[in-house]
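Just one protein chain is left out here, and the rest sit where they should.
Chain IDs A, B and C follow the sequence of writing; residue 1 opens each chain.
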Amino acid sequence: MQLRIDLHSTGFEPLVVLTRWQDEQQHRSNVQSAAEAFFIGRVRGVAADGRELEALELEHYPGMTELQLERLALDCCNRHGVISCLVQHRIGRVLPGEAIVLVAIGADRRGPAQRCCQELLEALKHHAPFWKREWRADGSSEWLSGNTPL
Amino acid sequence: MQLRIDLHSTGFEPLVVLTRWQDEQQHRSNVQSAAEAFFIGRVRGVAADGRELEALELEHYPGMTELQLERLALDCCNRHGVISCLVQHRIGRVLPGEAIVLVAIGADRRGPAQRCCQELLEALKHHAPFWKREWRADGSSEWLSGNTPL
Amino acid sequence: MVSVVFMAEPCAGEIRILLFAGLCEQAGWAEQQWPANPNDDARLTPRQLWLKLQLPGDLDQAVRVSINRQFADADTPLQPGDELAFLPPISGG
Partner (left out) sequence: MVSVVFMAEPCAGEIRILLFAGLCEQAGWAEQQWPANPNDDARLTPRQLWLKLQLPGDLDQAVRVSINRQFADADTPLQPGDELAFLPPISGG
């Protein structure tokens, strides 16, 4: 199983990263997965209370976050028997429209690819140590105490 | 709702098409969807009976296939209230490793994006007039009478 | 808009019948025109045509019917100018 996890402290372009990842995969094994499921999450322009959002701040627990992402990914990928897994996550100050998270799963069948992508996204939303703080246009800010609704 | 459906009689690069589609979306509305779910399906190198696959031939019903894809996409997208939908499908002779299908859904939440992507893929696998014929290395061929297992 | 009417009904008095994939291969043809009398009280159905054309296998088993590019019941009465297709099991995506 090919696994790669990166935390980005500056902006990343999901489709650029994905293209490079697929090229590497193909180069390594000379075979591309028959089924690939991806998810990209981006920052909304609106805060939880409906006000305009200036930026989102993503705090993490250096050391634990990386370990925990790896544990969650390995567990989910093994459970679904998938071939490859790429997780990219932003940290720091993220602007509206910018990507926060990319999950890309390659498998031999569409079922495992899609289910693994979906479950891993939920797992990292609930069990990976990331904390979001909303910065509003007026300079005020607030830590969020939960995830956006599914 | 932004909807685009294309049939390709020659190879297409899913991530290239996707990048262009996202650029167009952003140009049009100046906002990118907060949640995007994608699926890419590729031809396996192995036929249903385990023998080596030379190529897959995809027949369609010109006129009806396009209409039916549009009906299925609109129905699914409206049901899930998503923002954008891109469907790309190959026809003709497709080689192992080449992309057959790309489904890309943009929505405001991850739930609708993922569910819509998954359901639309199943819908077009079962209700869009496409027929696959496997060509083997020895020159023999066979029409498939069903879909690959989920 | 005569041209549009003409485009939609290229063979006003006939029913166009299409076969695809394995079904086309088994039957040995892809397309036929079937004469249809617009004044005929008892209109033909896809099921009747399937039998008249001696198409292979059981219509109800795995074949789907489309009329004018929409899925339809095999017992729908056909109209002159209709495009009828018999679709073997779909295997898209």
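By definition in this document, a residue touches a chain if its C-beta (ideal position, glycine included) is under 8 Å from a C-beta of that chain, and two chains touch if they have at least 3 such contacts.
Small disclaimer: the values here were computed from a predicted structure and weren't measured.
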item: In the full complex, displayed partners of the excluded chain; value: A
item: Which residue of A:Ala34, A:Ala55, A:Val82 or A:Ile100 touches the chain not shown here; value: A:Ile100
item: Residues in subunit A touching the chain absent from view; value: 41, 58-59, 61, 63-64, 67-68, 89, 100-101, 121, 124-133, 143-147
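Definition applied: only the chains that are shown with their structure count from here on.
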item: Chain whose average C-alpha position is farthest from subunit A's own; value: C
item: Centre-to-centre distance between subunit B and subunit A (centres being mean Cα positions), rounded to whole Å; value: 23
item: Rounded Å distance between subunit B and subunit C, as computed from the means of their C-alpha atoms; value: 27
item: Two or more partner chains touched - positions in subunit C; value: none
